[in-house]
Structure formats: C-alpha cells, structure tokens
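Read the structure below first, then the notes.
Omission of a single protein chain aside, the complex is shown with its protein chains in their original locations.
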Amino acid sequence: MAYIFETVFPVRDYEVDSQGIVNNAIYLHYFEHTRHLFCQEAGTSFREMQQKGLDPVLRKVEIEYLTPLTLGDEILSRLKLTRQGPRFVFHQEIFRLPELTPVCRGECTIVCLENKRLSRGDILAEAFADVIS
Amino acid sequence: MAYIFETVFPVRDYEVDSQGIVNNAIYLHYFEHTRHLFCQEAGTSFREMQQKGLDPVLRKVEIEYLTPLTLGDEILSRLKLTRQGPRFVFHQEIFRLPELTPVCRGECTIVCLENKRLSRGDILAEAFADVIS
Amino acid sequence: MAYIFETVFPVRDYEVDSQGIVNNAIYLHYFEHTRHLFCQEAGTSFREMQQKGLDPVLRKVEIEYLTPLTLGDEILSRLKLTRQGPRFVFHQEIFRLPELTPVCRGECTIVCLENKRLSRGDILAEAFADVIS
Partner (left out) sequence: MAYIFETVFPVRDYEVDSQGIVNNAIYLHYFEHTRHLFCQEAGTSFREMQQKGLDPVLRKVEIEYLTPLTLGDEILSRLKLTRQGPRFVFHQEIFRLPELTPVCRGECTIVCLENKRLSRGDILAEAFADVIS
C-alpha cells in the first residue's frame, strides 16, 4: 500500500523539551498538520467539511516512538488512508532527513459526525475516493 | 495600587525547552490563563462575553523576563487592572515560590469589540466595576 | 487493579482549538504532567533519574478519545502502573468533573535507558516498588 501524501518541514526549536528531544505530544501535532495539508491537497478542508455539517472526530491514536528528533532536524511526514466501515484510518510515518531514519509511526482513527451523530462515512469516502485504499 | 487576583500553579515539565528553562511564549499562556481565572472569579467569562456579542481582543503585550523558571518550580501569578478609555490594561507579574523571586512582569492591553466594532468599553467596565483601578 | 495516583486540574482556555474542544495532542501533555506529578509524589523525579544516569523514554502511546473536553471543564486524571519485563506501562484515564464522565483513556509504555542502553528496568522497578502492580 503506497503513501498518498508527503510533506517536509523542519523541527522548530521550541518543540524540543528539557530532555533535548522533540516532546512526545508534538508528534501528534505533526500528524495532525500533515493530515490537514493532505485534505487541502485532496480538495477539501476541515473548514469546508464543517460548513457542510460534517464533523471529523479523532477517536484513537496509536503511536510508536522509534528515534527521537532534536534541534535542527528536518523531517519527512507521510501518510496513507484506509477505510474500515465508518472508521477512516490514517497510517502515518515520520522520517528524519536526509537518511530517512524512521522516527515514529502511528495510526490515527477518525470517524465522521453528521449533525452530531455518527455517520457511515459515505460523504467523506466520496471526497477521498481517488486516494483511499 | 493593589493586586486584585492571584493564583498558584506548578510549571509543567513539557513547558521547559531545550535551554532548560520555561519557553518565552509560555509566559503569555500563564498570563492568559490567569486573566481567565480572574474573569471567572469576577463573575464573567470570555464565553459569556462572547454570548453577549462582546469580543475582548488582545492588542498589545509588553513583557520583561527577569529570572527564568525551570523544572519543578511553583509560581504565583498576580494581576491588577486599569482602564485608559477604551483600553483595559492588565498589569501582570509572576513570582517563583517560595521566596517570591520576580520572574517576569508585563502589561497586556485589551480592547472590546461589540458586533465587530471597537467599543468604548463601558459594558466591560461595568462588569469589572468593583475591581478596576 | 486500583489507581495509585490522581490529580485534578482545569482545562486552560488556550488548550481549546478551533473546533471548540481540547486539541488531541494536549491530552498527551495531561498524561505526561500526571506521570511527572506521580513520580514526584513517589519520591523520585525525571530530573533525579537523569542525574543517576537513568533516562526514561516513552516508546508507545495508545489513546482513545471518548468525550471531548471544552472551555471551563475541570478534570480528574488518574493512573496505575504495571511492569512487563523492561517495559513500564502507565494506564491513564481522564474524567470530566463533577460527574466523572470518561474523557479518554490510554496506555503509555516507557523503557529505561542506562548510559544510553536499554536496561532491564530493575532500578526503576525498585523506585516504584510500593506502587507497581
């Protein structure tokens, strides 16, 4: 299953904590930022979804930390997307450049509320029809 | 001019950056959190103001850093409030406990929008009538 | 298996994002802050561990989001601790007060490096001997 989106950005110094490494919670920000850039590119955005009454909600995150990032690092953040009924799972990985050292990998499970109720996800699936596995 | 509100809280480890001290931007979070606790105690909240069509907006911050905070520190955060026409100025100070070492002091200037336009601030002044200097 | 530590704190307004709910990454900050308070109470701290050449490292987080937190909420954060060989697993839960609504639950797996190498964890186990399940 191939990656469908990737982006590159630097670690910001303020994201590094007193242990000298990027704080564990920041990786969830990296994951979220990557998903949002992906959605923009895929032709929709969280804003637009909200305007249509769709409310994508994060239900679960599993993340494994492999190699810590530190000051001055540059990263490659990649994702692919699968659907399991009403659940959309973003499979996300972050690598350190330039050697592509694996930094972390995770699965972020999203469901879609329509008018505050859990939806089957068909509208979202349609928006991502071209890229979903 | 006396302080009208104070609160105590610990530094959280994730707020300390790679230099081993609380990151400079976090102090603005401390200031903001203190203002919000003050507003709650004064009987109003940013939520309630927004529901009345009032929108308090931060216009300016001046902050002087005196002594850095680090892991395990506990702080005392204090404020007083003055009005200069449409501008409300929160005078804020943070001290490290238990010796009350001055950590930083700042002035945060807020104006109040009513229906998206700059207001004279009379409604806000009324809400704070008992505490404003 | 009983909780061995709990703490109460308020949601800070700046932790709430544009969807009107506490941002998903912030819960990892809540978890981390709770673990650190627990360690302090248990008589050790990340600082002290580091001074002994021990380096506790987060390897994995699984978190399930049940009910979103929002402005003005107050939370109860609880944990218990188990050991699986070299791995220490913090089982953490957050509830909204006063009704104890389940907000999220997660497992945070920590290993301990000694002089940069993975240790069997015996020193850490000793430090937590009284509380570990």
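First chain written, first letter: the chains are A, B and C, and each begins at residue 1.
Simple rule for what comes next: a residue touches a chain if its C-beta (ideal position, glycine included) is under 8 Å from a C-beta of that chain, and two chains touch if they have at least 3 such contacts.
Everything numeric here is computed off the predicted structure, so don't read it as measured data.
Engineer: So there's a chain missing from this view; which of the remaining chains does it actually touch?
Structural biologist: A, B, C
Engineer: Among C:A42, C:V57, C:L71 or C:I132, choose the residue that contacts the chain missing from this document, as touch is defined above.
Structural biologist: Of the candidates C:A42, C:V57, C:L71 or C:I132, C:L71 is in touch with the missing chain.
Engineer: Touching the left-out chain: which of B:E41, B:E64 or B:D122?
Structural biologist: Result: among the candidates, B:E64 touches the missing chain.
Engineer: In the complete assembly, which of A:H29, A:K60 or A:R105 touches the absent chain?
Structural biologist: A:H29
Engineer: In terms of residues, what is the contact footprint of the unshown chain on subunit A?
Structural biologist: Those residues of subunit A that touch the unshown chain are 10, 12-14, 29, 32-33, 36-37, 40, 45-47, 71-72.
Engineer: Mind listing the subunit B residues that contact the chain we can't see here?
Structural biologist: Within subunit B, the residues touching the omitted chain are 19, 23-26, 28-29, 32, 46, 50, 55, 57-65, 68.
Engineer: Taking the full complex into account, what residues of subunit C touch the chain not shown?
Structural biologist: 13-14, 16-18, 20, 23, 25, 71
The criterion applied here is as follows: only the chains that are shown with their structure count from here on.
Engineer: For the protein chains shown, what form does their contact graph take: line, ring, star, complete or other?
Structural biologist: complete
Engineer: Which chain's centre, taken as the mean of its Cα atoms, is farthest from the centre of subunit B?
Structural biologist: A
Engineer: Could you put a whole-Å number on the gap between the CA centroids of subunit B and subunit C?
Structural biologist: 29
Engineer: Which subunit C residues touch at least two other chains?
Structural biologist: Within subunit C, the residues that touch at least two other chains are 29, 32, 46.
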